[in-house]
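Got a structure for you, written out below as structure tokens; questions coming shortly.
Of the protein chains in this complex, all but one are displayed in their positions.
When the chains are written out, they are named A, B, C, D and E in that same order, and each has its own residue count from 1.
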Amino acid sequence: MRIKVINPNTTWSMTRTIEAAARASVSSDVEIEAVSPTMGPVSIESHADEALAAVGVMDEVRKGEADGCDGYVLACFGDPGLHAARELASGPVIGIAEGAFHAASFLGRSFAIVTTLGRTLGRARDLVNEYGFTRACVAYRACEVPVLGLDEDPESAYAALRVECERTIADASPDAIVLGCAGMAGMCARLQSELGLPVIDGVAAATSLVEAMVRIGAKTSKREEFAAPPAKEVVGLLSPFTRD
Amino acid sequence: MRIKVINPNTTWSMTRTIEAAARASVSSDVEIEAVSPTMGPVSIESHADEALAAVGVMDEVRKGEADGCDGYVLACFGDPGLHAARELASGPVIGIAEGAFHAASFLGRSFAIVTTLGRTLGRARDLVNEYGFTRACVAYRACEVPVLGLDEDPESAYAALRVECERTIADASPDAIVLGCAGMAGMCARLQSELGLPVIDGVAAATSLVEAMVRIGAKTSKREEFAAPPAKEVVGLLSPFTRD
Amino acid sequence: MRIKVINPNTTWSMTRTIEAAARASVSSDVEIEAVSPTMGPVSIESHADEALAAVGVMDEVRKGEADGCDGYVLACFGDPGLHAARELASGPVIGIAEGAFHAASFLGRSFAIVTTLGRTLGRARDLVNEYGFTRACVAYRACEVPVLGLDEDPESAYAALRVECERTIADASPDAIVLGCAGMAGMCARLQSELGLPVIDGVAAATSLVEAMVRIGAKTSKREEFAAPPAKEVVGLLSPFTRD
Amino acid sequence: MRIKVINPNTTWSMTRTIEAAARASVSSDVEIEAVSPTMGPVSIESHADEALAAVGVMDEVRKGEADGCDGYVLACFGDPGLHAARELASGPVIGIAEGAFHAASFLGRSFAIVTTLGRTLGRARDLVNEYGFTRACVAYRACEVPVLGLDEDPESAYAALRVECERTIADASPDAIVLGCAGMAGMCARLQSELGLPVIDGVAAATSLVEAMVRIGAKTSKREEFAAPPAKEVVGLLSPFTRD
Amino acid sequence: MRIKVINPNTTWSMTRTIEAAARASVSSDVEIEAVSPTMGPVSIESHADEALAAVGVMDEVRKGEADGCDGYVLACFGDPGLHAARELASGPVIGIAEGAFHAASFLGRSFAIVTTLGRTLGRARDLVNEYGFTRACVAYRACEVPVLGLDEDPESAYAALRVECERTIADASPDAIVLGCAGMAGMCARLQSELGLPVIDGVAAATSLVEAMVRIGAKTSKREEFAAPPAKEVVGLLSPFTRD
Partner (left out) sequence: MRIKVINPNTTWSMTRTIEAAARASVSSDVEIEAVSPTMGPVSIESHADEALAAVGVMDEVRKGEADGCDGYVLACFGDPGLHAARELASGPVIGIAEGAFHAASFLGRSFAIVTTLGRTLGRARDLVNEYGFTRACVAYRACEVPVLGLDEDPESAYAALRVECERTIADASPDAIVLGCAGMAGMCARLQSELGLPVIDGVAAATSLVEAMVRIGAKTSKREEFAAPPAKEVVGLLSPFTRD
């Protein structure tokens, strides 16, 4: 089984962190291919960044299909390009926000999201509502560390994240914490141990869930909405995305 | 007052239809600028197309800001790139699905969407739910005419659309019909007259609503989520979208 | 185009404030007629007041139809008599709570209502839920200034309102503030400027939205619920409301 | 214990039917006072009628308070004036739509409303949603017999009602039927017996529920929203409703 | 009329308290039979306890049917075994959480639950959502007194409960308080008097509501879900529950 883990931003050091988290989350017979697209923003902290990242995600899914990948993880908490990826892929595709919410719901009634920048919480809320977790998600919080700041000064970032988690637990009493950025994958185990409640990293959650889906032979439904998109001419800068 | 109406696909004949509908929907002192982006799909009939179109939409909003536009209409029923456009614009931005739903809700309790291809109804449903019209939208229907088919054979397209509207009225008894494609703008008046209930074209609805918002001085909130996105390097094919 | 703006209470000094706000919100070719009914409470601060006010609203819409008005604004935040007005009117009818909520939703994800008396917030909540803004409205607050107190001591009233807005922004972090009383129309611009986020006055919002709907030829659906009400004998004090 | 049952329309023959149903629904020590207001429409079949009826309802509650009534039933399926009545009453007030929905929910998971005219179903839907029965109410249907037609030709009316109930059971498979008009009270037992599933008459339901609330000493909360409304001058035709 | 009030736990001193509350809530012609099952936990403070208690509830309903009981109250705030009881009973069955929520909704817009242990609030939330009171219930609170602690040291328990109620009123401003345990029945009147807002004891509420339902001839719908369960062999420890 081969799972392609796509980091929708173009910062490969973060892709390496993600790859490690993904590898640690699957059975020994699962091959993990972790990549960043050849195009797109170096980090994703706005709706504009999400929109740009979705294009690179589509490109990587297209290549993954040619390579025979069995399933895909979209390793950015905004799940950019998820619906388009489902059109392009035959196997299952799971975003890390999606995967984290589902995993959290198996462990308790409620979870809180703790993310990087507050400005991204609108997107998180959209995903929570779209995926059916409106009632389960009891708090939306941010530690106000930028995405690339997680790598640049991990100890300060960890401290800020932990403080925000502690405040969130005191205020909203969730059964679990969901980490709101793929770049936090490396901090999950320590945080869970120090906080004493389940802490979910979406990379681990989504990758293990894709493995589960592939193992039971579950594939994206191709009945209508997620059937392969029709042939289409695309012009200008994006003309390489023309579909014959 | 200057309103920029962006047709997110790159078929200029459709842009001209949209421009006419927009012009007919505003006061005499409003200037309408209707454009297609320099890049993107020739029609939008899938999530993949939506994702590609969002990039061109951002490009046009960026240029519109430089030109001093007061507000924006996104003239594709999937409202592609709406959130990103709100980050980039200072004035109001309204998508045609959004505008049509709001307009319909002023005229009655319920509406039905009748669109081109059934595969796009998942996106319509997402927008209905996100914008708060879950209860109001009582039917999602498609006439299975492709977007460009509306222009190529308008009489056949009109006939198929009308039949589907009649079926929808019989089955779901909506107070109003919302047309699910900007390319149907030219068919709205005839349809309303023949069906005997309000029929909403999103181009007219959204354009008149943008005028209303500009007139009362209402601008996109810049508190957090829709503040200008942070500076960001973008690499590869999309590097022209780097924000300094 | 002629829009009738009905102040459902019978305090004409407030009607004049409302008229000014309405006039400032429309194109130069729109005629505004602002009135109070000949009957009803001098201010509306309870469900009992709402019920009494609805009768006067109906009377004014009936007269407006005879006069050929193109649309109506109901300028009390409880939108009293809105459904009855839609039965009686052929053109669009928009209440100021309704108009304000829709306008706010074009500018951001969330809004907070700040009104006069806390006892009216139940009605506000009903309207938010009925119109589909349950998720968007993140706070319901009151400054506990009575409606007529807004006119009697505007500076104190403004100060109390501003303090409550500031508290609301700190507590609930809305993208916009919706003012919960037509009598606050004159305070909107100053408040928006001092608070630094969109502040919506429902009179301006609803009036500009009615203009938008009239301009695109949108009329109240007459399919069933909002068809003209059947002939009916009305007895006793209310016998002038008999419909032949 | 004394319960005042207010028929919000002014047709006393219907008030007598309602009185009989109410009497049959309470313990032997409960006194029933059934009245129509001195003002208002002879039947309630539109939002305009509802608005007019609410005024008479308030008048009767005011008089009931002076007379020492312990609780109130509003015997029209639109529950006109319910919130205002709660402000004016110290004891419990229950509308017959409200009472019927609650009763139905004790007997099964789902119910269907079968009413007189289809144009009133928008109001029924509003009440279902406001009271929390969105999920429970699985069908909204009308037999298209006018309210006063129930009395004028009871056998034809019964036949039309029964046919519509049978269709509704076949289509929507509800656990119970809720009758959508107080004028159907006399048809409930026969219908239940012939249809073989619970059929709820709101007059019986609401009256027995008011008795239950009075018996346990439950009174309308006077904390804020339903506290007695503030003193208020009312002008013109409605000046008798001035509150000192 | 004979109503069987089942205390799902096996502590008969609590059953006696419940019996007194039930007797005080019905007309003089209603016979109350209050029992504990012959099996089950001595108090119910976890999902495991709920599951065990449901078995004893079924046993008592079965016996009640043989004895000709007209209706049933399940006097534990988790409403354990309610759906099974509805299958087994011909008359109405109401749980005390269910009854309390319905009663509270007749008295105001909102209520807060104040219960014994915080760990039971997940169950309370499930019931609120299932019964349709999601919007009405504005706070879930616990005084952290164990169920049997209510009897062992009633004065301390009362003090803790009152403090938590006061905090809840200050924080969430409900129109009414719902007591979250049958063992609090004896504290209801004093609490209501001292707090100055409606306080609902579910035992009183549910018993009076069952009387109301029996009085109007309302029985559990036997259409499908709540029809008598099919014959079934049950093995092992639970073999006495075999249904022939």
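Of note:
The rule is short, and it goes like this: a contact is a pair of C-beta atoms (placed from the backbone, for glycine too) under 8 Å apart; a residue touches a chain by one contact, two chains touch by 3 or more.
It should be emphasised that the depicted structure is a prediction, and the values quoted were computed from it without experimental measurement.
Considering the full assembly, A:Phe226 is the residue among A:Phe77, A:Tyr140, A:Tyr158 or A:Phe226 that touches the omitted chain.
When the whole complex is considered, the residue among A:Ser105, A:Thr120 or A:Thr168 that touches the unshown chain is A:Ser105.
For subunit D, the residues touching the chain absent from view are 109, 135. Listed by residue number, the positions of subunit E touching the unshown chain are 10, 37-43, 45-52, 54-56, 58, 81, 83-84, 86-88, 118-123, 126, 129-130, 146, 224-225, 227, 229-230, 232-241, 243.
The missing chain lies against subunit B, touching residues 122, 125, 129.
What we mean here is this: only the chains that are shown with their structure count from here on.
Each chain gets a centre from the mean of its Cα atoms; for subunit C and subunit E, those two points are 44 Å apart. With centres taken as mean Cα positions, subunit E sits 52 Å from subunit B.
Residue positions 109, 135, 224-225 of subunit B each touch two or more of the other chains.
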